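Right, I'll just put the structure down here and ask away after.
The excerpt is restricted to a subset of chains, each kept in its original location.
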Amino acid sequence: MKKGIGQHQIGETVDLYLLIKYAKKGIASNGKPFLTLHFTDKTGEIEAKMWGITPEDEAKYISGTVTQVSGDIQDFRGNRQLRLKTIRKPDKEMKAEDFMPSAPMAKEIMLEQVNQYLFEMSNAKIQRITRHLFKKHQQAFSVSPAATKNHHEYVSGLLYHVLSMLELARGIADQYVSLNRDLLYAGVILHDMAKVRELSGPMGTQYTLEGKLLGHISIMVSEVDEASKELGIEGEEVLVLQHMILSHHSKGEWGSPKPPMVKEAEILHMIDNIDAKMNMMDRALDRTQPGEFSERIFAMDQRSFYKPIFID
Amino acid sequence: MKKGIGQHQIGETVDLYLLIKYAKKGIASNGKPFLTLHFTDKTGEIEAKMWGITPEDEAKYISGTVTQVSGDIQDFRGNRQLRLKTIRKPDKEMKAEDFMPSAPMAKEIMLEQVNQYLFEMSNAKIQRITRHLFKKHQQAFSVSPAATKNHHEYVSGLLYHVLSMLELARGIADQYVSLNRDLLYAGVILHDMAKVRELSGPMGTQYTLEGKLLGHISIMVSEVDEASKELGIEGEEVLVLQHMILSHHSKGEWGSPKPPMVKEAEILHMIDNIDAKMNMMDRALDRTQPGEFSERIFAMDQRSFYKPIFID
């Protein structure tokens, strides 16, 4: 099978179909306009500059366009960059969806597995609220990325992140028997659900206005409030679920107005952390040769990770 | 008129009716039980120890009881303390309410004045949401303290704080004409409204469970959401009002998951600050002689304020 853009090394020449994820016009130091293009396919991403553009180019090569591109992969300040030789619209119609990176599992299978966790819950109030909200947002939830960048920022990334956390939750609850599985599973399923409102969706993902002014945590706390009223559910379960969502970033400076004050809320935060960090480290190390350090990971204090030689 | 407990100096002997605000049993270093009593009347508060108590004393002198008390006011580590001589239940029935410190204005007048600000609003959406919530919580709102300690921690303290902020808001909006009065007034009226759910009320004020796990900011954001749905109001006004409430503590580490990102939200935070600080400084300086420093104010970085002699 033909290699994708993420699999080519510096020095190689490529000729590929690529989707334009972002396109931004700039002015070069010689005063001429150019485009900065972020290309993507299922295997990865690359940036390119298109020099000396015409107004037609600017109108033609916009976000969401599939293009046929050739060029060389070069090193630019430690990152790969594509030096464009040719770019054109392909002869045949091609779907943007087929070029967007996505989770390594089919969304139908993932939805099915999350449903299994819902099914296992024994507290009816927690189960009903969680299932209600899961159904309500299921469509957007099943394709949303988990973030605009850093981790799980691809189609169905949110669902994949949640499923991975559910598996961690099960393992930890098996080991520490005092943990309440219902709370933990519900917390995992709901904690980031309002990302479907905070983010604009899988293509050209941006923050929405309510995402910026309220954030997914506050939005989701209101959603649980509303859902419980709609379902006629009262009691501490509603409050504790809201608290788990509210506190899952753990600290005020990270966006949680209250720190975890329920045991399962503390564990939810830690599971979230492990899955996000594993995702970031794995991606950075996939692009690193044994005996080398990875690129710096912004969301992990700009750390760079070493890939030992003895781990083949 | 007879002086109240807050008006007596160290060295004076008192004989007064006082309300027990808190009562807590302890064990002295000689192994005998004693009570720590916080007495209050309209003019202030004082602590006393009741040594060598009987089980009957413990049952009799509980929070909410009006007592007749005599003793001397002494200095204890820089604070006034009452050295009890006699304590007994008064012969006649006396109402606890008559002994609780409260705002320096009648609540009916204050409610009327807040209504005036509501009346001045020109944006119908903002006005309807704010009025709806003001009516809904009016009863509790009119007696609630603004906090358990630090500032405006007395009967109707919340309402007094809001009214004082509304006056500041009007003055600032007169000066800076770009400010939107509706947003600013609505923000002031709503910002702390959920303290009626966060706190247990004016007597023996404590945090409620939802106060601890969610906090008044998150509770109020949900209330605005619910109110707007109930009233069938949609649009940016709802979102911006929620943002003003959400951001009024200004920083993550102070409890706001988002910083102010709307001009009126920033001003709301500053007005809140001025009124709270004026209240704390005035109270501390009322108890300070010219040429002396006040007691340290906990919520103002433990600062102590100097009262100049030339200001009589």
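The first chain written gets the first letter, and so on, giving A and B; residue counts start at 1 in each chain.
The definition used in the following text is that a residue touches a chain if its C-beta (ideal position, glycine included) is under 8 Å from a C-beta of that chain, and two chains touch if they have at least 3 such contacts.
Everything numeric in this text was worked out from a predicted model, so none of it was measured.
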Quick one: 2 copies here, how many in the whole complex?
6
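Just so we're on the same page, only the chains that are shown with their structure count from here on.
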Centroid spacing, where centroids are CA-atom means, of chain A and chain B in whole angstrom:
44
Give the list of chain B residues in touch with chain A in this complex.
209-210, 212-215, 217-218, 221-222, 225-226, 229, 236, 239-240, 242-243, 246, 251-258, 261-262
